[in-house]
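A single protein chain has been removed from this complex, and every other one stays in its place.
Read from first to last, the chains carry the letters A, B and C; within each, the first residue is number 1.
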């Protein structure tokens, strides 16, 4: 047992920290979009990241940096310190990362050439269309979108919303989850298929807001209508009925990434809480000497350390025993990290007073990011139930 | 001891509930503003409220409906069920209510004629400029804005932000808190003064966002710059050095109003949580039969009942022994009600999934309202400390 | 709506507070039993209570003081300030109070003469035998104890535990809950029957401890074995199959009493926390000036006020619309008051350091009383589910 990062990780950390100081933090004040595209400065940041060898770090294997989950995790944490900018600058942003992983692992040569290549180059963006307004879509058997074979094509009909990134006109390709066979066994009813943005019948209807944010600089969260949308049969990813398995495969690394970025967000919030507490003096005593604020700071530090270690262990398990062996730990971090980080953000905001809720600090936007991750990929409650059942199963067979 | 509403209250409740059904809820879906003014439909709602005898209910005495705090409280609760519309429709919206109370109680005849009259008629809006960006302004001795006598005028210099309603061009008058004598005793350094919107030297700089919301339909939250702003000396409210006392006077009723509206928001959230839970069936079992959801519903009901009773008792105390005698209870509701209602909103959102965070339900906006009330009028922590000191004082003098 | 106590209540409160000062608090230091009987001083206290007209206050109607629930509630609160002594001194102690209520309401003239009379006189004690070790007995349909008719007798077989008071040799009579007809509808399977302590076949096996306490001075918590225990058929209370209804009837007042005593316990804890905080000075600053302690004190005050109001409202509802109309409120106080008071006790103990866990303050014993009431009469979770279902039912029939 050893808690030290390896040399590769330390090297990347050093370079990434320098990149944050030189490029990312200075861009924060003016990083704002009134529409659905990222601010122009993002392209400069992407070039700088490429030049610094900090590009596609998330992707294992030949297409990306080739890091293990355990090596990438502390880097994802650092990008989480400036979550609106750094992940995008490094081409390590959700949902593109998951989409690239899926294409790299399950895509045909043609699909990889057509979509993975420009995504890896940062030329286009992508979206993953899973959530539906009419049903509790955390249960994939509820999905109403149909993907029906018709000759050499598939015909897609359905209604999706909260499709992150899809308002961005440069989001050129959607991976759509739907049912090819509603009568099959519950985990082979679904398939995933590639739908280019400009396909007839696909309407990008509106952006959903999230606690008032449009997230325009990140491509928003779109409502999509699919009406007899036709794509070539070759657009199917993997096999018919393989959609559920593919979505499970993407969740493992996805959660490591989300959770490590959340750790970085929490570190940023704690830093801001401390500097604020040192700078304000209501009622004749610095905030930093108020017992309640000190309690928040100590609790934050302790909770961050605990959460980080659990994410790192989950990453290590994925690397050593695979996603399935890491199931409990992956579910655990999904349960605990967003809630933990939301708590810390709440305290950092409270320590700031009104300004903490505004556009003048990153805190409110980060709070929203943490809060929504208690819902994304299925609400925590679904994961807790599943985890509890596995725990209970350990005792079922006993005499 | 008797927990029944009196006949006057019941009569108003009945009429107000009918008004909500007939006018307010139907307006919700389309009540949205892209700029800084309320949607046009608001004027129709105001006319309807006047016609229904549901106007200026908040104001005791001859200028308003003449209700006691205990009588008004359950009506404020009902308006809280649709907080973006109902309070404005009834001319019972913060910060105008507090401003009208101040003018009615402390204003000169001329001030009342010039500003109170159009406010009571719902013709103009107003703002209260207290919070400052540079200091912890929950401590009034920190306030940096200066109000200096110069002949027949006062000259105002300062910097304010989060001035609710002030982005609305129809917000014609600001009550500004500043220091007339920084060297006086701590609670007589401040004064309050009327500053018309169009006074030279006053810049309405920008709107602050609150968790992504501009609150444009409510007049936003402005940043204001005062540079050698000159107003006639007759614009002073009350006497020099009376500013702190006036602001204390407005806080009592203000908190009853806020807290009772919060109770209504919580009831709305609980209703939405229940109807959602009855309508969705993930994993083969209705949400309404999930133990965790039932736990949230039961906890919400219990917490709402407790919070409501405490607010009603605080209102009763204000009516019977006055604001000072009700100090502990007023502080108590400020401490407990926003946090309680925030918790309920969080659970209602979680039960809704992603849509609960969006513009398609009122939940996210209500959550923000509750969350910010943990900060408004001083963070909870300031009030807890004050309340604790009074509690401790009961034991100090004992042998 | 009116939050003032009536004159009768105020008169009793004054006299009871004087009795506490004069008799109860002075007895606390030495009130300790090594066996299963109360300390000898209790008989003196009982005489004093009778002399002061503070006897059987809990009992409405001709047999007792004739107070309403709303009038008795604030008196029960006061006795909760010294919970090991005051309720017993006033003959207002569970489970005797519930047993007396049951006998007064459902007992035959003979049963009342034989058992109610000496209980009202404080000459004997009683127990209520419901909980069973083998089953989840919060669900009455699980009860395994059998009460079978055999000629003029009933024969009882079963196993009970946590039967409060039953270790006291002066506990002369047990009301036993069991099944007369296991095949009947779920709520008419059970009956209640009187079993004198010395009946052959009844074994008082041992005392159960509760977080280390034997509660010997309160008669402990016994494990009982019933083996072919025979009692005359006239010992049945009410009718065969009426046991569940009787147990429901006793729960309403029982919860008011428990919860109001808990409020008194919390007030005592808050008082001790404040006096401790004023008396200790670690690290150069009095505990009373530590922000975290102040936070606990403020939260305690706010939570107590909320809880008390809800209990009083539940009592008022029982008086005005009956137990059934007060169902939600009775369940609410069972859910919220023990948990609230447990929290306050935890903080009071923490403020005391190690001594707070010991025999040198009443805090640890009171904590245990609060904690166990989260379990007694069915765990909170059962009541939350039931309350949630009623809340949900309000929306089921809607279109």
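The rule we apply is simple: a contact is a pair of C-beta atoms (placed from the backbone, for glycine too) under 8 Å apart; a residue touches a chain by one contact, two chains touch by 3 or more.
Here the structure is a predicted model, which is why all the values come from computation and not from measurement.
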May I ask which residue of C:228, C:358 or C:393 touches the chain that does not appear here? C:358
Just name the one of B:99, B:290, B:332 or B:358 that touches the chain not displayed here. B:290
One chain isn't shown here. Among A:16, A:42, A:70 or A:208, which residue touches it? A:70
Sole contact to the chain not displayed, among A:105, A:153, A:181 or A:295: A:295
Could you please point out the subunit B residues that touch the chain left off the display? 290-295
Could I get the residues of subunit A that touch the absent chain, sorted low to high? 1-6, 70, 270-271, 274-275, 277-278, 288, 291, 293-295, 297-299, 301-303, 305-307, 309-310, 312-313, 316-317, 328-329, 332, 335-336, 381, 383-385, 387-389, 391-392, 394-396, 398
Residue by residue, what part of subunit C touches the chain that was omitted? 131, 133, 135-136, 138-139, 142, 161-162, 208-214, 280-283, 287, 290, 292, 350, 353-360, 364-365, 367-368, 371-372, 374-376, 379-382, 384
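Just so it is clear, only the chains that are shown with their structure count from here on.
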For copies subunit A and subunit B, work out whether under half or over half of the interface numbers are shared, and give different or same accordingly. same
Any idea how many Å lie between the Cα centroids of subunit A and subunit C? 52
Between subunit B and subunit C, what distance separates the C-alpha centroids? Give it in angstrom. 42
Using CA atom averages as chain centres, what separation in Å is found between subunit A and subunit B? 37
Residues within subunit C bordering two or more other chains: 291, 293-295
